[in-house]
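Shown here: the complex without one of its protein chains, the others still in place.
Up next is chain A:
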Amino acid sequence: MTVPVLELENVTKIYPVPQGMFKPKAMLTAVGGVSLSVARGEVHALVGESGSGKSTLAKLLLGLTKPTSGEIRIDGVPIARTDRREVARRIQPVFQDPYSSLNPRKSVADLIALPLVAHGIGTSASRQQKVAEMLDAVGLPRRMIDAYPGQMSGGQRQRVAIARALVMQPDVLICDEPTSALDVSVQAQILNLLMDLKREFKLTYFFISHNLAVVEHLADRVAVMYLGRIVEERGREALFTGAGHPYSRALLDCVLTPDPTLGMPEAVIGGSFPNPIAPPPGCAFHPRCPRATERCRVEAPGPVPIADGAAACHHAA
């Protein structure tokens, strides 16, 4: 069996949260016992509501924060034992907002070459050449090489962000809501570009999104996160044709396809996201779950194998 390019084993990240001057700090489990494995060449999507821990997981994968416990491996090697620069070379981020993720005082050439400079790779001339190649790859005209972010549209900026992520020839791109700040027609261009680049550069994507229609369009596998835990991990088709976890089902019910004959979904999960500092006992989803039983209130479910994946639900099997 081939070694997954990215592997998380029982990864937990706990943040202390100040409660007041003389009170002990509360512990917030942003990511709790997450195990995942991402095969090379795959698009692995991560979905969930805000506050579910998606972005903390992205930070952990990028090595921007260390897990409280558990292990993250790249090609089987723990990143705790890998040089930070090596992690940064192999895993690169593309963030949501190309307006805030690019330094407005740097030209396109500087922005894209930055990772090369930081790693001391190449000469000024070879870096310039590399930048030009990257502009071609992401479909930006070479005349934009001296432009500044302020002169560019949102879609062009996101292309610059993608070019910067690719210039180090990484194995994995962590895409954190890469199109949610963009217009519909621009989103389509960026998604098409990401698919093309994946083939061209043999990339693996870890794709964080709240847009399930986008996820269904480009993911191979999908992990659904709720309150810091993976509640379901499935192949795309298996998930979208038969969600195993009631939370996944609820998310899918909220997808509004542009079909006026359907009207609004009536059965929408109520309640609001629980306080992550004091998560509900048992299954964290039980207060909002239409299928919750006594067992769900006391016993936290572990992953149960179902078709092409697993779901952490007492009612899954």
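Going forward, a contact is a pair of C-beta atoms (placed from the backbone, for glycine too) under 8 Å apart; a residue touches a chain by one contact, two chains touch by 3 or more; residues count from 1.
In this text, contacts and distances are computed from a predicted model.
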{"item": "Hidden subunit of the complex - UniProt protein name among \"Universal stress protein\", \"ABC transporter ATP-binding protein\", \"Outer membrane protein with beta-barrel domain\" or \"Lipoate--protein ligase family protein\"", "value": "\"ABC transporter ATP-binding protein\""}
{"item": "Hidden-chain contact residue, picked from the options A:H119, A:H210 or A:H315", "value": "A:H210"}
{"item": "Touching the absent chain when the full complex is considered, from A:P24, A:G120 or A:G263", "value": "A:G263"}
{"item": "In chain A, positions touching the absent partner", "value": "49-50, 153-154, 183-189, 191-192, 195, 210, 212-214, 216-218, 236, 240, 250-251, 253-266, 268-270, 272-273"}
